[in-house]
Structures are given as C-alpha cells and as structure tokens.
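Read the structure below first, then the notes.
Every protein chain but one is kept in place in this view of the complex.
Up next, chain A:
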Amino acid sequence: MLLDTTQSQHLQTEIAQLEARLHDMRAQLDASQYPSPPASHPDQKTAWMMPSDIYKHDNIHNKFQAGSVHSSSLHALLLLSDSALPLGSFAYSSGLESYLAHNKPLRANPITSFHHFLKLSIASIASTSLPYVLAGYREPDTLETLDNDLDASTPCIVAQRASIAQGRALIGVWERAFRMSFAGPTATDTGAEVAVTAMDDFSDLLKSCSDEDNEYDLGPKGHFAPLWGVVCRAMGLDLHQAAYIFVLNHAKAVLSAAVRASVMGPYQAQNILASQTLQDTIMKRIEREWDTEVEQAGQVVPALDLWVGRHELLYSRIFNS
C-alpha cells in the first residue's frame, strides 16, 4: 500500500513534468509560427509566463533535470539580459538627463518625477521601437528594410546615434561571441537559420557599404531594435521573451542611468526594477504593441522627442543621450 502511494506520487510528478515540457515546447512552436496576441484571450495568459513559472511547482523536490534548462532557452535568455553584455547601453540615459535638466522644479521630489519619466520612457520605446523588434523576429529576412524604415522614423540625431551604436555593438557581440555557439547545426528552428543568414548578410552589407551616402540611396545603418529581434530569433528565444527582455533592458538602462545621475540609490533602483508595477507596465505595453505593424509605429510621448533632441544643448552631460 505504501509502495503504491509513493509510486503514484512518482507517476504524478512525472506527469506534471511531462506536461510542463509539453507546454514549453508548444509555446516554442507557437512562437515559431508567429502567434496571435494573447491580449484578447485570457486563457492564453500562460504563454506570458517565463519558463521558470512553469517549472516552479515540480522542480523543487525533484532530482536534477538537465533537460529543463536545455529545452527552455534559459541560457540565451540570461546572456542577453546580462548587464555586462558589451553593448555600451550604460552610456545612454534615453533622455533622462535632459528631462532632469528641463524639469528642475520637480527635483523637490525626484523619485516621483523619475517614476513619471520611466513610465513615459517605456511607453515611448514600446510604441516606437518594439514593433521593429517584433518584425525583426517574425521576418528576419526583411532586416534591411526595417533598418531603413527605423532610421527614417528616428526624429533626432541623439536618438539615432544611441540606437546605431548599440545595434552595431550587438552585431559585434553576435559575430565574435554568440555566432559560434548558436549558429550551429543544432538549431532546430528553421527560423533561427534564416535569422543567422540575415545577420550575416546584414553585417556584410554594413562592411561593404562606404560611408559616403548617395542623396536618396542611403546605406544600412544598424539600428538596435530590428537587430535585437533577429538575434533573439537566432538564439532560440521565443517572441515573448525577445520582446520582454528588450523592454526590460531598456528599463534597466534608464534605472542605471538614474543611479549614476544621483536620482536614487542602487537599492531603490533594484526595488523599482523588481516591482510588480514595473512588470505590469512592461507587459501592458508589449500587449498593446503586439500587433502593431512597423508602419503604424509612432511616438506616443511627443515631449520625450523634445527632451532627447535637446540633450545636445546641455551644458554638461554625463551620458550620450
């Protein structure tokens, strides 16, 4: 009898595990088939869970499962979310520095003022850049067009510089570091192969292109957002993850800039970063832009364009944007 219960328990955990894996693989499959937005289907909310959520219940008391780490793209996810990823994102405050200079009176309550800015900044990056991340992931072979269109849609030199510098750095990291590990024959997803080819082609294009622009025939630039989508695809992340990390990394960069601009301390910054509010904000913005085509992308915070553009007018500055 005792034996029976342990056996059935064992079976049950096994079933739970298998179900979790099935779920995860379904999610991956969905991602590769360009899923519809989860927005209107509350029962699809699970698609938004990170793999860790799915494994939470059965992983604690079980023996080590190497497969669960492999099947989820955990490793790639952690690499791309690392703040030590050499993209130089620390050099950009995405308008925060200029915002602070333009809103001196608000300094009386810097934290409230910062929360306001962070909210605007996330809304803005989601409405302007996220559609390009999603498009880059969904259709890696359109990278060149996406790059041109994003360049055309970037209204000021400051933002353009920041985006191009990080985009080119991402190409560098991909070529010198990630490509060897992720562009192997192990790739099961055909989309990943397309993404790898797209990266190679684009990189060649960048190198072969002279800096002298023809008047209307402009060369490739290497903007960050579409490249991010393509790299995530090549590294086997699913679309939700690609979008989430993109926005989260942006929030991290702004928060890190806030710490260095003495708006708040590092613990406060981590506090905000960890908060449910931030998670909800990011989710809400992604959900909103999930179906936005790149043609429909646009600035929802006009004031932010002004702050970013006027960064050049700051007398002293510690950031590049």
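The working rule: a contact is a pair of C-beta atoms (placed from the backbone, for glycine too) under 8 Å apart; a residue touches a chain by one contact, two chains touch by 3 or more; residues count from 1.
We adopt the following convention: contacts and distances are computed from a predicted model.
**Student:** Report the protein name recorded by UniProt for the chain absent from the figure; options are "Trafficking protein particle complex subunit", "Cyclin-dependent kinase 8", "Large ribosomal subunit protein mL43" or "Urease accessory protein UreD".
**Tutor:** In UniProt, the chain that is not shown appears as "Urease accessory protein UreD".
**Student:** From the list A:Pro86, A:Gly265 or A:Pro302, which touches the chain that is not on show?
**Tutor:** A:Pro302
**Student:** Using the definition of touch stated at the top, determine which of A:Leu120, A:Leu206 or A:Met283 touches the missing chain.
**Tutor:** A:Leu120
**Student:** With the missing chain put back, which residues of chain A would touch it? List them for me.
**Tutor:** 98, 101-105, 116, 120, 123, 127, 148-149, 151-158, 160, 213, 215-218, 288, 296-306, 309-310, 312-316
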